[in-house]
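Note that one protein chain is taken out, while the other chains of the complex remain in position.
Up next, subunit A:
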Amino acid sequence: MSAAQTTAADLPPAKQKTSTGPGAGTGSTGAAGKPARKGAVATPWLLLAPCLLVIVLVMGYPLYRLVSLSFQSFGKSELWGFKEAEFVGFDNFAKILGDGVFWSVVLRTVVFTVGAVVLTMVIGMLIALLLQKVSGVVKALISIALVASWGMPIIVATAVFKWLFDADYGVLNYLMSRLPGVDMIGHNWFASGPQGLMVIMLLVVWGAVPFVVITLSAGLTQVPKELEEAARLDGAGAIGVFRHVTLPILKPIIVMLTTLSVIWDMGVFPQVFVMRNGNPEAEFELLTTYSYQQAFVVNDYSGGSAIALVTVLLLLGVVAVYMRQMLKIGEVE
């Protein structure tokens, strides 16, 4: 561990605020810095200092500002500095919570998130199980397709889906019209909110499934074959084996993936924003875009902050579950 202590001085990058030794030292003969071995209590904090500094400055302060903003009245004149922000107590929250539009946005966000997460997890699990059944070549093909879609920048994926679902020239309308009795030529998927959000959900799921499949596949390889074998001998069917053997063993991974998915899917922004050309209609508004709209379109920064804060609070429960899981894993080592 004292190795780590001295590397602080030896690492080439210069962002070391608490540098203790000669900064240029790159030789392996480590110019053991000033801090004596006894300084071991301070060492980890010195190592952490730059990281904590950045996080506190650029995350902690805005987080504090987010909270304080939502208790203030902050509009355009405050932005330009003509007026001091005024403390208004719970006014912003009272306004939001008393607004029917807000509640419909909350409901839509919850439905969207639940839908996307359930679809992601179910499809992900099915594909992960399928990967165990197919031959090597097919497995490789699916893996490549998965990683390619995982690696696609969200913004590019959104552009591609916009093209696939285009009303006039979109290939999806064409394909669906080939089915007997279906005429979808010229069908505008974004004319109605629910349908448009379904397309966006599909886009989110398409991007999220690969991570789930690859993580679950890794987990599946760790399920002891003997256990499955034993369960089968005891008369369990395929579904029984899955429910009573595979699922319990995969549970930690599934909890982690589900919580992560909830957090990610609730934070969906560019997909909606870009699909609706930077100006989502009321029917497409999710909590994230709604908060953005309040702040930067209506110029009510405090109202927008209050909405964002409510979003964060809604997520806290999920985050707590995720953290517990991660800490459990962390304690193993």
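The criterion applied here is as follows: contacts are C-beta pairs under 8 Å (C-beta built on N, C-alpha and C of every residue); 3 or more make two chains touch, one makes a residue touch a chain; residues count from 1.
In the analysis below, contacts and distances are computed from a predicted model.
Chemist: Can you pick, from "Carbohydrate ABC transporter permease", "BlaI/MecI/CopY family transcriptional regulator", "Ring-1,2-phenylacetyl-CoA epoxidase subunit PaaC" or "Thiazole synthase", the UniProt name of the chain not shown?
Modeler: Choosing among "Carbohydrate ABC transporter permease", "BlaI/MecI/CopY family transcriptional regulator", "Ring-1,2-phenylacetyl-CoA epoxidase subunit PaaC" or "Thiazole synthase", the correct UniProt name is "Carbohydrate ABC transporter permease".
Chemist: Of the residues A:101, A:114 or A:155, which one touches the chain left out of the display?
Modeler: Considering all chains, including the one not shown, the answer is A:155.
Chemist: Among A:96, A:127 or A:208, choose the residue that contacts the chain missing from this document, as touch is defined above.
Modeler: Among A:96, A:127 or A:208, only A:127 touches the chain that is not shown.
Chemist: Have a look at A:63, A:111, A:191 or A:298 and name the one touching the chain we're not showing.
Modeler: With A:63, A:111, A:191 or A:298 as choices, the missing chain is touched by A:63.
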